[in-house]
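What you see is the complex with one protein chain gone and the rest in place.
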Amino acid sequence: MVTKSRAAVIPKPNAPLIIQEFEIPELTPGAALLKVANAGVCGTDVHLWHGKLAGVPYPLIPGHEVVGTIEAIGPRPVKDLDGNVLKPGDRVTFHDVYNTCYRCWNCLIAKAPTKCTNRTVYGITMDSQKHPHLIGGYSEYVYLSPGTHIIKIPEHVSFDGASAVGCAMPTAVHTVLRSPLTWGANVAVQGAGPVGLMIAVLAIINGAATVTMLDQAKNRLELAKKFGVTHTLNIAETSLEDRKQKLMDISGGHGPDIVYEATGNARAIPEGIELVREGGSYTICGQYTDSGTIEINPHLMNRKHLDIKTVWGSETLHVYKGVKTIADNYHRFPFDDLVTHKFSLDDAQKALDAQESHVSLKAVIQPNA
Amino acid sequence: MVTKSRAAVIPKPNAPLIIQEFEIPELTPGAALLKVANAGVCGTDVHLWHGKLAGVPYPLIPGHEVVGTIEAIGPRPVKDLDGNVLKPGDRVTFHDVYNTCYRCWNCLIAKAPTKCTNRTVYGITMDSQKHPHLIGGYSEYVYLSPGTHIIKIPEHVSFDGASAVGCAMPTAVHTVLRSPLTWGANVAVQGAGPVGLMIAVLAIINGAATVTMLDQAKNRLELAKKFGVTHTLNIAETSLEDRKQKLMDISGGHGPDIVYEATGNARAIPEGIELVREGGSYTICGQYTDSGTIEINPHLMNRKHLDIKTVWGSETLHVYKGVKTIADNYHRFPFDDLVTHKFSLDDAQKALDAQESHVSLKAVIQPNA
Amino acid sequence: MVTKSRAAVIPKPNAPLIIQEFEIPELTPGAALLKVANAGVCGTDVHLWHGKLAGVPYPLIPGHEVVGTIEAIGPRPVKDLDGNVLKPGDRVTFHDVYNTCYRCWNCLIAKAPTKCTNRTVYGITMDSQKHPHLIGGYSEYVYLSPGTHIIKIPEHVSFDGASAVGCAMPTAVHTVLRSPLTWGANVAVQGAGPVGLMIAVLAIINGAATVTMLDQAKNRLELAKKFGVTHTLNIAETSLEDRKQKLMDISGGHGPDIVYEATGNARAIPEGIELVREGGSYTICGQYTDSGTIEINPHLMNRKHLDIKTVWGSETLHVYKGVKTIADNYHRFPFDDLVTHKFSLDDAQKALDAQESHVSLKAVIQPNA
Partner (left out) sequence: MVTKSRAAVIPKPNAPLIIQEFEIPELTPGAALLKVANAGVCGTDVHLWHGKLAGVPYPLIPGHEVVGTIEAIGPRPVKDLDGNVLKPGDRVTFHDVYNTCYRCWNCLIAKAPTKCTNRTVYGITMDSQKHPHLIGGYSEYVYLSPGTHIIKIPEHVSFDGASAVGCAMPTAVHTVLRSPLTWGANVAVQGAGPVGLMIAVLAIINGAATVTMLDQAKNRLELAKKFGVTHTLNIAETSLEDRKQKLMDISGGHGPDIVYEATGNARAIPEGIELVREGGSYTICGQYTDSGTIEINPHLMNRKHLDIKTVWGSETLHVYKGVKTIADNYHRFPFDDLVTHKFSLDDAQKALDAQESHVSLKAVIQPNA
C-alpha cells in the first residue's frame, strides 16, 4: 500500500514551485485515493502562481483538472454519479468544486448552486496545510474526500482525451445550457480560447447550421476550423461593420441567432450586442475577471429585443455532461490532439511557463509517468 | 348616417394643431367606424408634434390610445378578438399597431412580431392624406380598416378606466411576460412613469411579496403608494449604496429577484445591474429612445449570473391582456383616478401642452363630448 | 435541561396508539431539539396506521407536519434556510423529507430531487427504534438531525396558521410551479381537499381571472368559496357536459387555460382532459396512491395540443415558499380557521379517528398543551 505522495507546491506567490513529499492520510469512510494520470495546466494555475486570486491559501498544491485511476477506497463503498460502486483501477475524473452545500438559500431556494458560498475548490481554495493535504492534481495522488463527485471515464476515451478540454468544457456546457440553442441555429462565438472552442464544439454537436468563430489569433482560428466551425472572422483584420455584414450574409440576412462571449475582454460586450440578430440571444461567460468598464448603448440593446444571459461557475451536472459529451463524440473531434505538451512532476514549473507563454494548446503534468 | 368627422391635425412639426373636417369614407368589407369617446394623450404625441420621430407623414391626425363605440359596420361582419360579432353601440378599443404581416421571417420564423417591418401605427405612421384619412384618435371618428384588432371593453369598465393607462399597459404586460415573475417575488421597478406604474400593478396582481418603486419625483412615488407598492426609494435623496442596502433588507438579505427598468435614462442600466440579486432577472423596457451610451462593468454582470431581457413593442396579446387585467382588477386599483384632465377636440393643443408640462397624470381628448 | 419526551407510537398496523417515554439523545454537532407546538394530523397518518404504505418501520412515531420552538441547539451553530443562526425560543417548522442526497444522478443530473432514493421522511420512513428515536411529531420533542432544513415562522403567523395547511401547501406550491400559471388565467381545480384548496389559493394569489373548484362534497365547496374561488361545480349534481359548458361560459368560450388535478381518483383524469381548453395545460398531483387504471382517448389528448405535467413529492423550496406564502397572505385568507380540532398527545388515537371520519378540516395534536 502506497504511503507517500510527491507533489509540486507553490510556496508563495511568484516563488518557484518546489517538490514536497506528503504522507498519505488514512482513508476515512467515503474517501478514495486517486493516482493521478494527467493534471491539466490551466490559465487559472498561472494566475494562482502570480497570486492574482483572492482567498487562496499558500503553500498550495495546484491542479484542479485531474484524471487518473482509483488507487484505494476507504472503509465505506464509494459510488460514481451513475450509482456504480467504484473499485481500484477504475479510471475517473471528479468535479473540482467541492462542498456545494445544498442547504443554503442560493442552493435550494434560488437554485443557483454556483453562487453557494460554501464551495471550495480542489487545487485552488483548499488548504494543503491541513488534512488531507493532497488536494491538488500536481501530485502523485489526490485524496478524494467523502462527497467528492466522481465520474468514470468510459473505456474508449484516453486520459488525454478526458483531460484535453479541462475545465473549459464544463463552463461551455453550462453556457450552452443557459442559451436557447437548438438545431439549425446560426451561431457566433467571440473568443477562440478553450471555452470558446468547446462552445463551438457543442454548437456543432447540437446541429447548428453555421458556427462562426471570432478571434484575433490566427492559430486559434485555424484550430477552430479543424474542430469544424464553418466560418472564422479575424477581428484584427476586419472592421466591426465587416463582421456584421459577414454574419448577416452567413445567416441569410438576419444575423446570428445566438452569440456566445468567451473572450475575457470587456470590449467584446458592445460588439456582441451589435452582432446578434434582433430577437436573438447573447450569452456571456468570459468576463470572469474584472477587465474594467465599457460603454454600451442601452437603446440599441432595448431595440433589438434581446435575451441576454450571464453564466457563473459550473455545477456537477456540467462536468458530468462534459465527460459524456467527449465520450459520445470522441471520434468526431480530435480531442486528444489538443494535448500538445506533457511534463513530469519535477517539470511543473516548466508547465506553468509553457501555459503562460501560450506555447502549448493544452499542457498536462503526468506525476506518475 | 354620419358623413363627416372633425379632427385635430398637426400640419407640420411644431406648428399649432388645426381642426379639419374630413369626409368619412364608405366602409369596405371588414371595416368599421368608431365614434371616439376618449383619445389618450401620450408622451409620444408630444414627440410627434416636435417632429422627433422618424417615418411620420405630416399633416397627421395623432391619437393612438383610443376608446369609443362602434358607430357602423361595413358590408361584412367584423369580430372582436374573442370571436364576438360586433354591432353598433359596442364599446371597444383596438390595437394601435396595424398590419403586422404574419408572413415574414420575423413574424413567423423568429416569432418576434414586434420586429415586423410591415407594421404601421394608427395616429403615428399612418398617413392622414391617404384613404381612409381618419387614422388618429384626435377625431370624432376613426376608420377601423379591415384586420384591425378590436377588443370589447367590459360593461363594468368606464371609458376613463379603459383609457387611463393608455399604451403603458401593453408595454408593461409584454415586459412582465418576458420576466420570470411569480408569486412571492421581491420586485424593484426603476421609474414611476406610466409604464413603471403598470409594471408595479402587474407585480402586485401576480402576488409579489414586495414591490419597491424607485424614482426621483415625489408625486409619482406617492401615486405608486396609492396603487399599492410596498416600498418607495427616492433616488434624489439616497445613494446607490443606500438603495442596495434597503433592497437587501426588504428582501431578506438577498436583493430583488427581479428588477424592471422603465426610466428612459441610460444611467438606470448600471444601477439595475447593481441592484438585482445574484442569479436574478433584469428586464429592460424603458430605453425606447437613444439617451446615449453608459459605462457598465461586464465582470459584475457575469459574476452575478443574470437573466437580462430587453423588450420592444407590443403584440395584440398585450393589448388584449391589458384590457382584461383592468377589467379583472377594476375594483382593486383606482384606474379611473389617473385621468386628471379632459379636453375638447378644439383644445387639443392645450392637451399636448398639459402633457408636455406634466400637469396631468393622464389627459384625454373627448372629441364628441 | 429536558431529558425525556413522551410520544404517541403506532405499535403495529391497526393496533391502538400507545404513549411511550423516550430518552432524549445528546445533541450531536448540527442537531437541534424541537419542542412541538402542533403536529398536523394528515390523511397519510391514517394510512400509516392501517399499514397501507410500504417501507414503514413499526413501531413508529407518526407526525410529519410539525411546528414548534427550538428547545436546544447542539455543539455547532444551526442555521435556517435564510442563513440566520437559530437560538432557543425560535419558532420554526422543517422539511419533513430528510437526506435528499444531492450526490446521485436523480438529484444532480436529472435535477429531480423528489425522485432521490436516499430520501427518508420524519414521521413516516424514519425508524423510531434507532437513534435518535424522536423522529415524529406526535411527541413532546423532535430531534432535528444535522442537515434538517429548518424554516423560521414569521412572528405575525400563529402556530395554527403555520400548520393549518400541513403538507398540502408544499404539494400545491410544487404543482403550481410546474404549470404555466400567470395572472389572468382561467383555472379549474379538480378536488377540494387540502391540496386542491391550496392550489386554488395560489391561483388567486397569482391573479387568476377565475378559479373554479370541482368536487362532490358541498362543505368542501363552501369552504373553497370562503377562500375566494370564483365558481364551484358539484360533480354529483352536474353532468360532464354541464361542467364543460359551464367552464366554457366562465372563460369566455375557450375553456380553462389550466386544470389542476388533486382528487386521488383515477376517473378525474379523462374528465380533466375533456375540460381543459385546446392548447391548455393539465397538471396532475393527486394520483399519489394506485386507484387502478382508467380509459382515456389518446386522440382527444393529441388533438387538444396539451401540456400535461405530473408532480411527485416536494423539495425544500416548496416548503420554504409555502411558509412565505402563508406569511405574505396571512390577512387575505382565513388560514387559522382551518384548524378545527385540537387534541392532546394522550388523545392521538382520537385525532386519527377524527381525520378518518372527516369530522375535522384540520386536526392537530398539541403534545405540550
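Letters A, B and C mark the chains in the order given here, with residues in each chain numbered from 1 onward.
Definition applied: contacts are C-beta pairs under 8 Å (C-beta built on N, C-alpha and C of every residue); 3 or more make two chains touch, one makes a residue touch a chain.
Since we're looking at a predicted model, the values are computed, not measured.
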item	value
Among C:Val2, C:Val85 or C:Ala110, the residue in touch with the chain that has been omitted	C:Ala110
Candidates C:Gln245, C:Thr310 or C:Thr340 - the one touching the absent chain	C:Thr310
Interface residues of chain C (partner: the chain not displayed)	105-106, 110-112, 114-115, 254, 266, 268-269, 277-279, 284-313
Residue ranges of chain B at the interface with the undisplayed chain	79, 81-83, 100, 102-105, 108-109, 111, 147, 149, 315-317, 320-321
Where the unshown chain meets chain A, residue by residue	82-83, 177, 181-184, 202, 205-207, 209, 252-253, 321, 324-325, 328-329
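In this text, only the chains that are shown with their structure count from here on.
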item	value
Size of the rotation, in steps of 5 degrees, that lays the CA trace of chain B over chain C	180
Chain whose Cα centroid lies at the greatest distance from that of chain A	B
Intercentroid distance (Cα basis), chain C paired with chain B, Å	42
Gap in Å, rounded to a whole number, between the CA centres of chain B and chain A	45
Where chain C touches two or more other chains at once, by residue number	82-83, 321
